[in-house]
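With one protein chain held back, the other chains of the complex are shown just where they sit.
As written, the chain order gives the labels A and B, with residue 1 at the start of each chain.
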Amino acid sequence: MNLTIDVTNIDGVTNVVLAGEVDAFTAPKLKETILPLTREEEVVQVDFSDVNYMDSTGLGVFISALKSTKEHNSSMRLVHMQDRVYRLFKITGLTEIMNIDSTVQGGM
Amino acid sequence: MSTLKLDLENYKELLQEYIKTRDEQALYQAEQFSKHSMQQNISPEEIINVHIQSLQEIYPDMPEYIQSSMNFLLETMISYGLAYQEFQTLREKQLELKSEISVAANMQKTLLSTVKPHIDDIDVGALSVPAKQMNGDYHHFVHDEKGGLGIAVADVIGKGVPAALCMSMIKYSMDSFAELRTDPSVILGSLNRVVERNVDASMFITMFYGLYNSIEHTFTYASAGHEPGYYYHKDRDEFEEIDVPGLVLGVSPEITYTQYEKKVEKGDMIILLTDGVTECRQGERFIEQEEVLHVIKQYSHLPAQGIVDQVYKHFERLQDFQLRDDFTLIILRRNV
Partner (left out) sequence: MDFQSCVNIKKEWDIVGARQLGRDISRKIGFGTVDQARIATAISELARNIYLYAGTGKVCFEAVEDMNKKGISIVAMDEGPGIQDISQVMEDGFTTSGGLGAGLPGVKRLMDDFDIVSETGKGTEIRVVKWLR
């Protein structure tokens, strides 16, 4: 499986649309895209609608992105997460410290 | 059958024999010759050169264009020869690396080794298997004479060497908590500060720490974002998820962990694991948590170690004997 990353800017909000799997193979590419955005942009939104699998390496990317937003006074919002991916954020306690859209999408 | 003739000098004879007889046996010798040449690190262009010389000797009147065409072939083989030599060197290097990693893996095994405790009233089963040579999972038992048993289960993001290095750090920090009876919440709090200060921004560790009191039969525990374990109620024959909130280690320095306590009844089980157990994949299908519990139930008549071993065997087979993630499973059962 692969991961496609699409970055668009709508009304001042940088939207990163992900599709595929975030794992040890695709995480470096994701990190390269997201980290600079947290430095350059005010608000970064990541759309998870089409992410059907993520592992702990993927979580690591979002943890470093979160740390970066704190350093650069920007913010990050994760939206449209599928259940399986949301579970990962929930178990690791990250739902408490990250801005994650609560309207969780169903689906597998 | 004549003896094998393997040196370059004999190539001419072999070739001549083949041209005369068109015999399979000569071709078989050619095969032996090629294998032997590889062992001697003889590159393809040298063989072609010998071929050209042999032809010249066998056919002194060989047309010039044949000679030229053979030279042309020789030229094209040079790069193949180089690639072959490079491949040989890389293969040696790979073997070197492999043996180096296996030394490191052995060191890690010694470093992280833990002894499964033998306590009269509780039956303990534990197994940790790395997906690669080095283990990014960690579990540890600490046991005192007053019937206290501390159990740590942790999982570092990723696998392989980086995860293993990070795990060694956890092990050293754990060793520095001299007091066994330190509260799980305090242990996680201090580890969190160690990890936060010492690892890369994208690195984190999940950990579950529990303290079993084998006199009172209570279990006190806290979790730092670790994969939830399960509690088995013997009387109801039911599993309950041990789902406790807590942030993973290494993300935020000012975090406090809450600890919980449970009374453990006779026959009850505490099941602790890493996500290598619940994230097992069968092809494109994920194995659901229920399946883990189902397998545990199926073997619940066995001693705790027996159950653990059977669960591992089950998932190892499901994954075609190729673990994708490190696998750690611990089962505690109150016997008396």
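In the analysis below, contacts are C-beta pairs under 8 Å (C-beta built on N, C-alpha and C of every residue); 3 or more make two chains touch, one makes a residue touch a chain.
This is a predicted model, so every value here is computed, not measured.
Within the whole complex, touches from the chain that is not shown fall on B. For the chain left out of this panel, the touching residue among B:Ile19, B:Leu82 or B:Val336 is B:Leu82.
Annotation: of B:Lys93, B:Lys146 or B:Lys313, B:Lys93 touches the absent chain (contact as defined above).
Contact between chain B and the unshown chain involves residues 45-46, 49, 52, 71, 74-75, 78-79, 82-83, 85-86, 89-90, 93.
The definition used in the following text is that only the chains that are shown with their structure count from here on.
Between chain A and chain B, the centres computed from C-alpha atoms are 28 Å apart.
Residues of chain B touching chain A in their complex: 155, 157-158, 200-204, 206, 224-228, 245-248, 251-252, 275, 279, 286.
Against chain B, in their complex, chain A makes its touches with residues 24, 31, 55-57, 59-61, 63-64, 66-68, 84, 91-94, 96-97.
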